[in-house]
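These notes concern the structure reproduced below.
In this view, the complex is presented without one of its protein chains, the others remaining in place.
Labels A, B and C are assigned to the chains in the order they are written; within every chain, residues are numbered from 1.
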Amino acid sequence: MKLEATLGGRSHEVITERREGRYVVVVDGVERVLDVRKLEGDFYSILAGGRSYEVSVERTKEGYEVRHGAASRLVRLSDPTRKAREELLSRGGGPERVVASMPGKVVRVLVSPGERVEAGQGLLVIEAMKMENEIAAPRAGAVTSIHVEAGLPVEAGALLAVIAPGQG
Amino acid sequence: MKLEATLGGRSHEVITERREGRYVVVVDGVERVLDVRKLEGDFYSILAGGRSYEVSVERTKEGYEVRHGAASRLVRLSDPTRKAREELLSRGGGPERVVASMPGKVVRVLVSPGERVEAGQGLLVIEAMKMENEIAAPRAGAVTSIHVEAGLPVEAGALLAVIAPGQG
Amino acid sequence: KILVANRGEIAVRIIRACHEMGIRTVAVYSEADREALHVRYAHEALPIGPAPARDSYLRIERILDAARRSGAEAVHPGYGFLAENPALPRACRDAGLVFIGPPAEAMEAMGDKVRARAIMEAAGVPVLPGSPPLPPDPEVVRGWASSIGYPVLLKAAAGGGGRGMRIVRREEELPSLLAQARGEAASAFGNDRLFLEKYLERPRHIEVQVLADGDGRAVHLGERECSIQRRHQKLVEESPSPVVDEATRERIGEIAVRAARAAGYSSAGTVEMLRDASGAFYFMEMNTRLQVEHPVTEMVTGVDLVKAMIEIAAGAPLQLEQENVVLRGHAIECRIVAEDPARGFLPSPGTIRGLRVPSGPGIRYDGASYVGYTIPLEYDPLLSKVVAWGRDRAEAIARMARALDEYRVDGVVTCVPLHRKVLAHPRFVAGDIHTGFLEEHPELLEPLEDPWLDEIAVAAAAVAHLRALEARSVQGEGSSSGGGRSAWKWPAGGWKR
Partner (left out) sequence: KILVANRGEIAVRIIRACHEMGIRTVAVYSEADREALHVRYAHEALPIGPAPARDSYLRIERILDAARRSGAEAVHPGYGFLAENPALPRACRDAGLVFIGPPAEAMEAMGDKVRARAIMEAAGVPVLPGSPPLPPDPEVVRGWASSIGYPVLLKAAAGGGGRGMRIVRREEELPSLLAQARGEAASAFGNDRLFLEKYLERPRHIEVQVLADGDGRAVHLGERECSIQRRHQKLVEESPSPVVDEATRERIGEIAVRAARAAGYSSAGTVEMLRDASGAFYFMEMNTRLQVEHPVTEMVTGVDLVKAMIEIAAGAPLQLEQENVVLRGHAIECRIVAEDPARGFLPSPGTIRGLRVPSGPGIRYDGASYVGYTIPLEYDPLLSKVVAWGRDRAEAIARMARALDEYRVDGVVTCVPLHRKVLAHPRFVAGDIHTGFLEEHPELLEPLEDPWLDEIAVAAAAVAHLRALEARSVQGEGSSSGGGRSAWKWPAGGWKR
């Protein structure tokens, strides 16, 4: 199987194949033979050329979160043809949707629709786990719409506000 | 559901029923309402009348092994009618089958078929986990048959020998 | 029999102390905590209301009702919730229950940060320049701020733990920060009274643990340095402090004992101080409760502070003499919170899908999680505390780093990588830290470097992906052949589970 992997903004070509109980993985042309064991939870024990890697791999919405010790990396895998299509869609400076990254309760809304905001300016305050968290504008622009009200709960991923890009 | 429970040689009548998200358990006529949560592994959290019990329940071949802290109890549950039938079968002093309680390797066989043995006398030696373990006769009698050979591995539960009862 | 009026790791820690003393325990739980570990570990457990703390853990009458129903003789409040609310010890007294903590009067005096300052000043304890409680009039507030001189710190009179606290560097910021601080103080403590204090630049937070029995016996148990903070919440604590020598320890210890006596204190308490760059110490506040970071003191002194609190509450005179308090080695605690440092410490609630806790030489782990546990949204995001002891600070740091590499929590994002980076930072290693350390080193929030991970991450993800596809295809085959085993052959040796 041939895929494109993105890690920290860089792309790699990766070919994976199973051979005699092991995995042969070719990353950017370099081949490695891996002895892989899936263990408890998300853990894998991988031996490759005498090296031992205990990693955990979690599939998240964004991709594969690979952890080793206290460190982690997000690896996105995609079919190169499908990726080209997606890139086309996401390119360009359309309106920015601000979504809740955690469930919580809206404590205050700090801006109104139509208002101009700077990048980093507070849009609203969400309380979760006893902490108030200010949600800041990801870019400068005009607030197109606000989708929540103070006092009401929000789910993770809920749309909070939309900001149309602008030069400030 | 009505069952007979055996715990440490004593029998109890137990009636279990689910009612409004809880369990109503009547043991020997005493009713208790249990708030039961099944948690990780074999763990259950049971609240009953203000008391909190963290137990784990494991179904084994012999019955339900219930653990609390470092202690454990084996509870056998049976349908009273079926149990009566089984008791009938096991009653009386038939030949005793000696089975391996663990996998291992037979190191030595100490007796021969036809030989008289005392209760506690060594029948054979099995090595497991670097320790030699002598398997003793569970009762006095005559060795009817030996089913293993020195040098060969045995599985847990494998029949090792049969001893016919006798007055010694 | 002791009722533990708390939840999470601290409830578990108190229950452990009780069980070691042969004392029966009663847990209380909100509707969000039926499956919490403290409920599982206690001998008894009683519900006290809905998930929001104000409807359960902050309701004194429900706590007392649970104590009555269970026949508990004493109440331990832990930290947070009602731990510094003098109404609880009062209500306990009225109900004939022993409160495991200081007398209501001492709590009240120290809980009012303004009164506390006055008492300490009178007792000859050095305090920072500050204001009386602030009236609503913003002009008066502005006046106080100018007379103290910017930067100033807005603090909740009833507070602690960084909530309701704001640094004001310029007069323009004062109105909005004042409003924020008032709002947070009101929601956190039910009291929006604030006061101002001189804000020290790059101070070190150093606090002294005291134990007093209320009959005149009082000792200190050395200091803890808690300068690694984010938003005034401590993240890393250690004992001893790298800048406190034996003579300084005696001096600030003596100040702390004097402060405890001035407050009419009994039980375990902590005198928090700030140390400026010149080495001068200023009283900040006295926390009239067990601290989150008490384990580092326990590991270097060998004293179990929770047991000491219980013994004192039971009327036993303090056995510990000052000369028998000897600090041995060095202990560091990392607070592991379910927050994502890379995204502004965004809370990351969720369900623990996998958990491997650190262990081995020199490691203490205090937590309340288990696989399948869902971290409730309503409470503090503290997941666990990892504490490492070493013969010296370098060994404690090395052990902590090793322990954090072993620690694994799957399902929620934690600040473990941040801790790992702090431990490796040359200034931290040199002991050159202050309360603004994290803000001053934003690179600590970036992903942790790991050459091993870089070389394997892509391959590991690719293999996991291939396996997921294979598993799907096997399942597909399985169901089409009627739920039986699939015809797919796993290669020998490669797939043991």
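One rule holds for everything that comes next: a contact is a pair of C-beta atoms (placed from the backbone, for glycine too) under 8 Å apart; a residue touches a chain by one contact, two chains touch by 3 or more.
Quick caveat: nothing in here was measured; it's all calculated off a predicted structure.
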Which listed residue, C:R399, C:R420 or C:H465, touches the chain dropped from view?
-> C:R399
Chain C positions in touch with the non-displayed chain are 12-13, 16-17, 19-22, 35, 41, 43, 295, 298, 302-304, 328-329, 356-357, 359-367, 370, 372, 391, 395, 398-399, 401-402, 405-406, 452, 479, 483, 496-497
Touching residues (missing chain, whole complex) on chain A | 35, 37, 39-41, 43, 45, 47, 50-52, 54
Absent-chain interface residues of chain B come out as 1, 3, 5, 7-8, 12, 14, 16, 18, 20-23, 25, 27, 32, 34, 36-44, 46, 48, 51, 53, 55-59, 63-64, 66-73, 75, 77, 101-104, 107, 127-133
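By definition in this document, only the chains that are shown with their structure count from here on.
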Looking at CA centres, what chain is most distant from chain C?
-> B
For chain A and chain C, what's the span in angstrom between their mean Cα positions?
-> 30
How big is the gap, in whole Å, between where the Cα atoms of chain A centre and where those of chain B centre?
-> 52
Geometric centre distance via CA averages, chain C-chain B, whole Å = 47
Pull out every residue in chain C that's touching 2 or more other chains.
-> 371
